[in-house]
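Shown here: the complex without one of its protein chains, the others still in place.
Here is subunit A:
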Amino acid sequence: MNMMTEAAVEKALDQKMTAAPYKMIGKDVSVYYGEKRALFDVNLNIRENTVTALIGPSGCGKSTFLRTLNRMNDTIDHCRVTGKITLDTDDIYDPQIDVVELRARVGMVFQKPNPFPKTIWENVAYGPKIHGLARSKADLDVIVEQSLQKAGLFNEVKDRLHEAGTGLSGGQQQRLCIARAIAVSPEVILMDEPCSALDPIATAKVEELIHELRANFTIVIVTHSMQQAARVSQRTAMFHLGHLVEENDTDKMFTNPDDQRTQDYIMGRFG
């Protein structure tokens, strides 16, 4: 009975989310690596407080699109982005926009857990420190604790905050990276295959965490696992050969997709 109501609430929440306003709007986004074109006029909008999953076979441009959202492509030589991407009302490729500030608003979690070779505390405190989010060490302590709480890691590491972050297990390291990302209070969190280096138990924990984070953040996740996309996301976008094939509610996408290619990919016919 109780379970039922919970599921019903969840369902209602999901539906509300699908109808949520757009947080980021991508219009005619193309990306070139030197001569090679990696994305072809992608029009994809990211809804607020929603988990959007980007799926597609390897080399389809989903990670490239993800990285355009916080301009991580800027760090790659010969990489050129055309089109327009807005965050709320700001054009993020506007020369007026400071990329440092953008990345504080759009955080990122990478495929392989990459904690700094410093203590757990320093890992989480680094972002708030460079963005001036805390005045004192006491403030930082609060932020560190809250972030670790939100990442579901605090109870596991509270006695060893000043030990190396690299000493944690893979799953814990990835949650530490998530804690580090949310410590700067971003609006959007980008996750590039965050579970591909983790075992199933750690994956389950991270997925559960993504589910909880949806209440406060807009999440875009790249994944190779159909099951994962189905489990964690409300919206799914399917990429193929640099084109956006289809973007739809996750439920519809996995049951009755509009595009034949989506159907084939989900059924495992290619990819």
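In this text, contacts are C-beta pairs under 8 Å (C-beta built on N, C-alpha and C of every residue); 3 or more make two chains touch, one makes a residue touch a chain; residues count from 1.
Definition applied: contacts and distances are computed from a predicted model.
Between the listed names "Phosphate transport system permease protein PstA", "DNA ligase (ATP)", "Cell division protein FtsX" or "Sulfur oxidation c-type cytochrome SoxX", the UniProt record for the complex's undisplayed chain reads "Phosphate transport system permease protein PstA".
Among the residues A:Met108, A:Val222 or A:Ile266, only A:Met108 touches the chain that is left out of the figure.
Summary of contacts with the chain left out: across A:Arg37, A:Lys84 or A:His131, the touching residue is A:His131. For the options A:Ile120, A:Val157, A:Cys177 or A:Val220, the residue in contact with the chain missing from this view is A:Cys177.
Where subunit A meets the omitted chain, the residues involved are 70, 72, 75, 77, 100-104, 107-108, 110, 112, 114-117, 126-127, 130-131, 166, 177, 180-181, 184.
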